[in-house]
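Have a look at this one before I ask anything.
Every protein chain of the complex appears in place save one, which is left out.
Going in written order, the chains are labelled A, B, C, D and E, and every chain counts its residues from 1.
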Amino acid sequence: MGTSYGLIEIPSTTAAIDVLDIMCKTANVEFVTWEKKLGGRLVTIIVRGTISAVTEAVEAASAHAIKKPVAKAVIANPHEEIVKIVNKSASRLQ
Amino acid sequence: MGTSYGLIEIPSTTAAIDVLDIMCKTANVEFVTWEKKLGGRLVTIIVRGTISAVTEAVEAASAHAIKKPVAKAVIANPHEEIVKIVNKSASRLQ
Amino acid sequence: MGTSYGLIEIPSTTAAIDVLDIMCKTANVEFVTWEKKLGGRLVTIIVRGTISAVTEAVEAASAHAIKKPVAKAVIANPHEEIVKIVNKSASRLQ
Amino acid sequence: MGTSYGLIEIPSTTAAIDVLDIMCKTANVEFVTWEKKLGGRLVTIIVRGTISAVTEAVEAASAHAIKKPVAKAVIANPHEEIVKIVNKSASRLQ
Amino acid sequence: MGTSYGLIEIPSTTAAIDVLDIMCKTANVEFVTWEKKLGGRLVTIIVRGTISAVTEAVEAASAHAIKKPVAKAVIANPHEEIVKIVNKSASRLQ
Partner (left out) sequence: MGTSYGLIEIPSTTAAIDVLDIMCKTANVEFVTWEKKLGGRLVTIIVRGTISAVTEAVEAASAHAIKKPVAKAVIANPHEEIVKIVNKSASRLQ
């Protein structure tokens, strides 16, 4: 199905929620999970979609976020171990 | 229904509780949730209401808070993924 | 009933326990809850009583604490959303 | 029974365990609880005994600890709210 | 069976997920567990495989990671206590 992941890691919950709103309104991506327990004020947002959609979402988020992201990545064709680890994170959100 | 979210992220629990009191007394907004597990002494308060009410609440909170907020945002017409993530946070408070 | 809240936020568990002892011996206030999960070594103590009692307690705690508080507040006539959030914190202590 | 509390707050788990060993071998005090979730690498050790025993224990711990304590206190004749909060912490250890 | 462990510890969840993707695509290694609760923004990724595979994976991850790792190790022929501690971490992920 060609699913890719887009990741943005940004300080503050407020900036993270704002970034997710930007990503979902900009491109056809789906929210997968967020990770907030790393300390240091960081939140990681993970979305999925086609490689072009997640790239567009990550770029829009970087450009318009209210805080500077500390890390971003687009993972095309993720290894099955990555899919498992992301799905586990998502299942803990339910 | 035109619900918008107002977010304030501020250091210290004391400042966060004080900010929520200011917001609720200033404008017709409803407390939705708070997020406290990010480390770095930050608390995020999320309220909802009309766009004008949450804007007024966020501005009053910024002006009168006992600590300087590190982030604030008004999210008008939030994407459904944002509504879901905020509702999940709220449900963990119950 | 005219309940007000007094809040003191202070670094270290030791200073927080000492501050609570000071507040309860100084004025007719009741311990409500403490919040310790914000990181950054902070503990928030919340007491309740009449506005004059909590003001006296907060002032005595500020004057005699073994550490300098990072935040303090007296919330008179707290909005019902504040009462709910404080009660939820207290119920998690039981 | 005249119970008093002695508190030592010190960076690192290793120093905290060593301090407790010093206190218990020095004076007739009983371990009550420790609090470790404050972040900032701090551990608080609370012991109880007579006022002279806990004072001796806290002084010996301060003098011989492998790290410098960030806070210490002897609480004589603790208010009943303090006894409750300390007992709750101890009950979570069981 | 000659299993060895490869460990990479790196700041940010985004960098950690990216590093795991690199390791799994580079060498024949299997994801075992990650540890994220240490604070300070660090994530530790642990993979297992032959000594040559985990060495190759750790080197590729170090060379291509989007953040600089703060620690890395290859543990050949791990002591049984190490196997037990790693397995316990993995079982908490299930």
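One rule holds for everything that comes next: a contact is a pair of C-beta atoms (placed from the backbone, for glycine too) under 8 Å apart; a residue touches a chain by one contact, two chains touch by 3 or more.
If you're wondering where the values come from, they're calculated on a predicted model, not measured in any experiment.
In the entire assembly, the chain absent from the figure touches the shown chains D, E.
Take chain D: the residues that touch the chain left off the picture are 12-15, 17-18, 20-21, 24-25, 30-31, 34, 36-43, 66-67, 93. By the touch definition given at the top, chain E reaches the unshown chain through residues 5, 7-9, 35, 37-40, 42, 44, 70-73, 75, 78-82, 84-86, 88.
Convention: only the chains that are shown with their structure count from here on.
Between chain D and chain E, the least number of touching-chain steps is 4. The centroid of the Cα atoms in chain A and the matching centroid in chain D are 44 Å apart.
Contact with two or more other chains is made by residues 39 of chain E. Shown here, the protein chains touch in a chain-like sequence that does not close on itself.
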